[in-house]
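Sharing a structure below in structure tokens format, with a few things to ask.
One chain of protein is taken out of this complex; the other chains stay put.
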């Protein structure tokens, strides 16, 4: 489904890493675990996938496999078997920078003075134009226009401080952070170590887990570690959540354990608010709370901000279901389904005739007539970007016999571009920049319309933080982020956490 | 997802037909509408897809395109453009008979004395062995082992009664019905007409709709007609529901309208109960009621038959959601989600290692911890076949902190094979034949377990019939079906509607 | 290379069969031998390929694999391994009848009252329209418009004379010969036997060989038998030539040996003359002589019929080389190469610009300047059909500095259509129907032009017959063929061997 049809913002990537412990009795199939991790991160990017593994004990070069399409199309058991090794990294991609081509697939692998390194990242470099000029001026040719290659070549440059024969990757990552403040969560593979790093603003998520030997057993052995954009993959890989990588932190993982280094202390944080609103899987944990819980609180808050007299609370399946449940519980109005979804609609080809274009939404959904006829319905959605879908939904419900249709959006209007990796339409295309609330209501054909306030959203995001803390790695509340809560809400408010230099 | 992983019964096919009206001002793109219809029937079969069109005014031969895979993979705008014509039929397939090969894809097209015919069907011939022998004895070679070719060659044989130069397709279909009582819902394309027919027992669904000129407008023009396995596709193709094809009925559709003929009056009906339980899309209408409504009633009935003291009613996403809502509403216990689903798991390759096999279910679902921890949970599912998934779900919920897990199944235990097109495992593999209720409860690790009774299921199916009747084509209640209600419940009770001859 | 570019007639198919002997000590890999045989017959058709095998001792159904493209693209070791069995047949196809689609690939396999049969053939049924009507009138639907399916369904019909439970395939083949006189060389596989048959006119070639145990050894064991369109594959499969299948003969091959039956004795023969002129591989043996030898004699005869004073005899690489050698030896003028061929030109995409179209022949050939400059050159070619290539060749030679260019064609002008399987352009497109000899010479830009006479051609074909006879299966000279020599020269003279009925 293209962004255009989904009417949703698009995140760009998922990163994953895995290291087997040296003393584990059960052998850990690293490539297999990475593939499962990437399948669990598939919602962050469906365009291409790649895995790179290394066998630190043999060290005869990296195994690399990358391809266009879903993880399940790019990999199979035969390919995974060839990706042997005791550590590795992986990536799934939605392209914001660089064309959709195999050459732009991550992880990006290059040979260096110290042997091969592989880099995979999520995010976008805010000052990439300047960085690119610097690299080219040094006489380095760049074979892609991707940020990954740029980051990789920046990391290849020796530091003045390096005296030893071994490169100081933590130092080089610190140097990278000093040259570019945002936005990247990355994993770097070299020799027998993986380095996981988040930019000083912590704009993109990244977390660490511990692989358990006897899956689900009591106090199980540690057989390895994983690094992942989201924690939702931990259950499926048999891992326990350790904690988030902190903004500006570099975490080195080897077969003997995990080492944390604060490379840059920015004293602030700007975690992307849309990870909570739409991007992340609901069972992922950020800042000690599940995304599901935040979304339900947003729905409840929305019910308080824009109450409505209605018979049914419902949603457009299926990302806004938790918000709709929250709205239902807070308002006391029962939740019910009003639309059945066609699970097989997929990336269908665009229909050329006018008649068929009119029916684009009808292909995706069918009205459940008995639940709609004569009812006053509240449709809760998580966000509206261009507003190209909701109008059709409302028409379908009305033609199914709905008495009233009220729209409630569990996030504020999107008004500004993102420079940190989110694919936002141009300001002119954003519905909130074209019409005011009253005009939008009319445009959609709704009986009423309400957006969650920025303040309301931030209160929902902060009120549950730390509920699920484990292992003492409690997330600290950063104080001077762009909104004071440590979250980036630039696309909603226009206040950017970083001064841009082009 | 294979049947094995899904632990669900599998239906085999969807059939679709479309005829443009002669006097329509708006041109109707027949191949386009068929492709949308097939996408809407994709849940009935994902193995292959095919479309055949004819241009009755030119009559220079049929256009055929078939291929392995999803409709969206087999067709694209260029191919659809080549499939011009003013009428056509289509098919999506899940293979029960015949290997999964391109040669077995439907519609099956042959040249006859009267020009080409194309046939697509859903169902399985109960006496196919005898029919096959008859055809081979006549000296006809059969190039596949599919029922479609068998039906087609049976229809090619001239009737003694045929005097005219034109074949009497309705008569031939009647002749077919006399030779084989079940199970087939089929569409036949010849020249400028489509013939839609259901076997005398009406075992598989088939319904008729009217294409509207100004989609969604008031009293719109009729620009054509469609025939479809399920009515859920009517909204997406811009059609209004006319009614079900009746058991033993042949419906001829040309560019001037629709003609109904009762070919065989069996005086009874045996509509497959699993169309309600699991196969059909919830927004489809059978016998004047939506499937969603039946499923919700089943959930409510289940709550009456097996009440339980609990904190949360939930389900394994997503087919049993209506039943869970029904259970929740009847019991007064709130519904909530306990599992997040990975939408991208798809047909993933099987993981070889033991560790990974253990985690197969974890790849598909993530526990929503806050909704589970310390709660007494009721998991409602629509059916259990082999029971290979529910045990893992319960373990996941318990390791997520659930206090109790109670399982409620909104259909009776499946105990017997189906000879009418449903892919049921061998009796030995069926959980209900291996363990009694108590043993099953223990096997699953549940705190309690309850199945809906056959009587309860049938009462839910019959109590809402006719609620949504339109256009006077009211479905009549058949009296002497296998259970007296006109439904086939042989897989549940062992009482088959048809005496089998091999 | 398309027929259009090649300016050559196109033959349509190669057929092959293999049966392992029952008592052979060395196991014979039947599918492997068939694949090698088909590669050796690839020059007869490059559009699709197929192999069907049977394991007569197990008899659990045929193994079938067919696909579009070259043999080497359709088959690989894994597929061949799945095609186990102790006998089988294969086919390579150039489509004259039936579209270029997978459904039309041979062998054609159908189930009959007596189990599966597979049929592969080379040729075209001269009265196919009538035969098709007969089959359709019987109430048999035909799923393709290929002759193969027609032949197969004709063979499925039981004979009145058949009393036993086993079908009389030889009798049925005789019946087929009585209904259609030409043109087909076919192999039929059923159970543990292969039946090889040539039509009563012997229009297409077919021969039998004996597989040797110790390849190339003295008096080696017989480990099986093969049937092939041409004998050129015998060396590559380790077989010795037994003899041609005679016109109207049915040869049954089982694991115990070969049985010959004269099914129809037409008393005449009409073997396609173009098998000698162009179609067959030069190392194939027909009527006891190699094709190479015939072609060389044609070149020599041409030198006698149209002598010329020149410096160099040459050819357009590479099919007419033997004729050019014959011309050189007869005339005493030395042979030399004047063109280098690009072996990789293959099926290149058509170039759109005028400039590039002009250079189409230049892409295929480069002039060898030193051999051309100032020389009087004779270019010998085997045939001219449309005449679209020779003109460009002559221009290239002249621009390379040739003093004179004389063209000699080692066959008579093609003037009439073929109804027996050869793809001849419409009469209007044939150069010989558009221009007389003088006009053609001018059109081509040649200094002189000569075609071999029909009489000369036939004398070259008959003068060496029987030189290589082995094993006592000496080919008999048929007396009353269309030209008295037992060869079909209808495309040259317009005298057809069969009275056509449509």
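Some points to look at:
First chain written, first letter: the chains are A, B and C, and each begins at residue 1.
One rule holds in what follows: a residue touches a chain if its C-beta (ideal position, glycine included) is under 8 Å from a C-beta of that chain, and two chains touch if they have at least 3 such contacts.
Keep in mind it's a predicted model, so treat the numbers as computed, not measured.
Here is the thing to keep in mind: the chain we left out touches A, C in the whole complex.
If you put the hidden chain back, the residue from C:235, C:388, C:423 or C:441 that touches it is C:235. Note that of C:359, C:403, C:435 or C:454, the residue touching the chain absent from this view is C:359.
Across the entire complex, the residue among C:94, C:169, C:306 or C:335 in touch with the chain not shown is C:335.
Here the missing chain is touched by one residue of A:102, A:178 or A:437, and it is A:102. Although one chain is not displayed, chain C still touches it through residues 26, 28-29, 32-33, 36, 39-40, 42-43, 46, 70-72, 75-77, 215-216, 232, 235-238, 281-283, 290, 292-293, 318, 321-322, 325, 329, 334-337, 340, 342-353, 355-356, 358-359, 362-363, 366-371, 395-396, 399, 467-468. Although one chain is not displayed, chain A still touches it through residues 102-103, 108-113, 117, 133, 136-143, 145, 149, 152-153, 155-158.
Please note the rule applied: only the chains that are shown with their structure count from here on.
Chain geometry summary: the mean Cα position of chain A and that of chain B are 37 Å apart.
Rounded to a whole number, the gap between the C-alpha centres of chain B and chain C is 51 angstrom. Inter-chain spacing, taken between the CA centroids of chain A and chain C, is 63 Å. For chain A, residues touching at least two other chains: there are none.
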